[in-house]
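Taking it in order: structure first as structure tokens, then the write-up.
Note that one protein chain is taken out, while the other chains of the complex remain in position.
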Amino acid sequence: MPGGSSVPILPANLITKTAEGTDRLMTYESLAEGGFASGSMLGSGGFIVFDEDQCIVRNTWNFARFYAHESCGQCSPCREGTGWMEKVLRRLEHGQGHMHDIDLLAEINKKIEGNTICPLGDAAAWPVAAAIRHFREEFEWHVTHPDEAVKRNFGIASNHMPLV
Amino acid sequence: MESLSNRKKVVSNKKMTFMEKMYFPAIWSGMMITLKHVFKKHNTVKYPEVKREFAPVYRGQHVLKRDEEGRENCTACGLCAVACPAEAITMTSEERKKGEEHLYREEKYASTYEINMLRCIFCGLCEEACPKEAIFLTDRIVPTYFERNDFIYGKDKLVEPVDQRVDISKRQLTGKRPA
Partner (left out) sequence: MVKVIIDDIEVEVEPGTTILNAARKIGGDVVPPAMCYYSKLQGSGGKCRTCLVEVAAGSAADPRPMPKLVASCSTPVMDGMVVKNKTSERVYDNRAAVTEFLLINHPLDCPICDQAGECHLQDLGFEHGKEGTRYEEKRRTFDPIDIGDKIKLHMNRCILCYRCVYTANQLTDQRVHGVMHRGDHAEISTYIEKAIDNDFSGNVIDVCPVGALTDKTFRFKSRVWFLKPMEASCECTKCAGKAVVWMFGDEIYRVTGRKDKYGEIEDIDGKTAWICNECRFDKKDKTKWKIEGPRVINRHSVIAQNQYVVDERLETKKLTGK
């Protein structure tokens, strides 16, 4: 995840190589290649690396929680949208989600993005949208395996704050 | 001028023939029709000994429903009164006080609710307007009285008693919107 928590997350194959097959460099231009479909942004310049044990849903929820907490509450798409997204992701992570929740999340994202006063709304929407775009099967796994989703949560986030 | 509806008939005053002047054949054929109907199935029922079955959406006397816990559904929103084409409904509202939560479902309730059954045309628009599923028309018939004032039904006659619920499940099924 290049550029801090507010930019689209990329899977390993897209962070090393662009969609066209050229090498990805840690520059603003190279990371932006391919737009949001297969690219990302360098943003603040810091980056987060997740290994394959990390739960994407868990991390996405973590980001959403952060943005819901940080939303100032002035404009309605951000105030209501970030809170809503956080609740849906919390449900998914706790194994209480449905398949239509994933589409709902994608839809909420699209409606927050660009409709807010400040870019916090965009920043809240992009990581969630990208996580669904690139790691949809992980979200689906949380819906189809609700019990395992609660018990088997690998990675740092789980150690820090276990679900059960 | 030619009639546009094509249903105009010109009245003629023609001379009757000899057979027509006799009248008896015409009376005879008329009596035969009457006789035929004596043996046919009757179209009327002998009310009140026999009662006709009502359609599930029959619109008779109103009922103000309570929910499962026995609390009144009506919140005195006034939509029935504004929908009523006959201006038959009137009400006053009051705020629910502490300790009355078991009586009224929402924080506002109708302290009085009157339907003038003489004005009511039983069109069912109040039932359609109600957002709280509180008012329904039932298959009960409003009786007759000698005084006009008796036709003004207050809450005592309209709200269903807790132990004698009025079944409106049939009309609820017919009115449901498709999901």
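For reference, chains read A and B in written order, and residue numbers begin at 1 within each chain.
We adopt the following convention: a contact is a pair of C-beta atoms (placed from the backbone, for glycine too) under 8 Å apart; a residue touches a chain by one contact, two chains touch by 3 or more.
The structure presented is a predicted model; accordingly, all values stated were derived computationally and were not measured.
The chain omitted from view is touched by exactly one of A:A19, A:M41 or A:L104, namely A:L104. Summary of contacts with the chain left out: across B:K108, B:K157 or B:K170, the touching residue is B:K108.
Of A:S5, A:S38, A:N62 or A:T116, it is A:T116 that touches the chain left out of the display. For chain B, the residues in touch with the chain missing from this view are 75-79, 81-82, 87, 93-95, 106-108, 131-132.
Residue-level contact of chain A with the missing chain is found at 68-77, 79-84, 87, 91, 104, 111, 114-117.
Throughout what follows, only the chains that are shown with their structure count from here on.
Separating the CA-averaged centres of chain A and chain B is a span of 59 Å.
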